[in-house]
Each structure stands twice: as structure tokens, then as C-alpha cells.
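Up next, chain A:
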Amino acid sequence: MKEEIIIAGFGGQGVLSMGKILAYSGLMQGQEVSWMPSYGPEQRGGTANVTVILSDERISSPVLNSYDTAIVLNQPSLDKFESKVKPGGTLIFDSNGFHRFPTRTDINIYQIDAIEYAYANDTTKTFNMIILGGLLKVRPIVLIENVLKGLKKSLPERHHHLIPMNEKAIQTGMELIKKLN
Partner candidate 1 sequence: MSYDLKLKEMNDSKKQNIDEVVLMKGNEAIAHAAVRCGCDGYFGYPITPQSEIMETLMELEPWNTTGMVVLQVESETSSINMVYGAAGCGKKSMTSSSSPGVSLMQEGISYIACGELPCLIVNVMRGGPGLGTIQPSQADYFQSVKGGGHGDYKLITLAPASVQEMADFTVLGFDLAFKYNTPALLLADGVIGQMMEKVVLPPFQPRLTDEEIAKRSPWATVGKPATRKPNIITTLSLEAEEMETINLRLQAKYREIEKNEVLFEEYDCEDAEYLVVAFGTSARVSQKAVEMARAEGIKAGLLRPITLYPFPTNAISNYADKVKGILTVEMSAGQMVEDVRLAVNGRVPVEFYGRLGGIVPSPDEVLNALKTKLV
Partner candidate 2 sequence: MTTAEIINPANLVYEKPKLLNDTPMHYCPGCSHGVVHKLIAEIIGEMDMQEKTIAIAPVGCAVFAYKYIDVDWQQAAHGRAPAVATAVKRLMPDRLVFTYQGDGDLAAIGTAETIHACNRGENIAIIFINNGIYGMTGGQMAPTTLDGMKSSTCPNGRNVELNGNPLDITKLLAQLDGTCYVTRQSVHNIANTRKTKKAIQKAFENSMAGKGTSVVEVVSTCNSGWKMTPEASNDWMVANMFPKYPLGDLKNE
């Protein structure tokens, strides 16, 4: 099994930390993982993206030109990465602020309006976990129990009480995501 994922959005949306949680989940599942962020000015408020690879085999290139799955959380990210999804691959987007929607017909397109939900329910802190839940619903690449184990390993102990809240957000994401084509 090998899954090559790009997650892209605004800096501050939790794009990098979502990728990190995914990588930790793969780690707990005994997979090879790599997490390669765009770094620099992007971290400071522009667009941010991270490439996450989970694989049963040794990972060669951490830098890719096409992806099995793209998660795009703003318009510039959709514009940049829609064309880079492999045919038959998956594109997940949150339509908040979008003026142009995905148009490809050879990939599976999913919409998840997590931003709207998070604001309405005052759960913006776990926004990225809602997205992760959506991803895991349509691409069950890691088990939820390994996500929780990964959280436990990556979070400092004083934050472990937040894990149930994150689990709930994952469940919410699984319910929110819908297929468009």
C-alpha cells in the first residue's frame, strides 16, 4: 500500500499539523512515512502545503509531481493542485470562499464544508481534524485507533485531555463529507 497526499491551504489553517497527525498515524500503523512541508514565508500567513506519503515500502522521493489524493482548502490551492491529481485519484475541498469549483471528471471529487461547520459550532480549533475525518471516510488509509495513538505519541501529555474532542471532530468529518460526481 502506498498513498501520496498533498494538503494545501492558508497558513494557520492547521495544514501542516494535519499532515503531521496523518504521518504519526502511519507511524503507529508500522508504515514508512514522510512529511515534507513548503517552508519559509508560507508559514507566516501565505499559502501552506505539505506532502505526506504513507507506504509499506521504503519511500524514495519525498517531493512529488502527482498525487493520489489532494486536499485543498483555498482557491489558490485548488488552482495549483487539481491538475496534479492522478487519474482515478481523489480531490477533497472545502468550498468556503471558492469562486471556481473543480472541473475534472476523471477523478473522485468530494466536498466537505468544515469551515462553515466549525464556525457555526465553535469548534475551529479542531477544524483540521474534521477534514481528516472526511479524508478517512473516503480513503481509509489509517485506522482511527492509530490516529488516536498517533495523537497520544505526538502531543505533550498536558494536551492528552483534548484527544476525545479530536476524535469527535473526526466523526463529524466522516458525516459531513459528500461526493460530488
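Here, a contact is a pair of C-beta atoms (placed from the backbone, for glycine too) under 8 Å apart; a residue touches a chain by one contact, two chains touch by 3 or more; residues count from 1.
How were these picked? Simply put, all candidates are chains of the complex that A comes from, given by their letters.
A quick note: this is a predicted structure, and the numbers were derived from the prediction, not measured.
Chain contacts in this complex place chain A in touch with candidate 1, from the set 1 or 2.
Interface residues of chain A facing candidate 1 in the complex, by the touch rule stated above, are 20, 23-24, 27-28, 30-37, 39-40, 58-66, 154.
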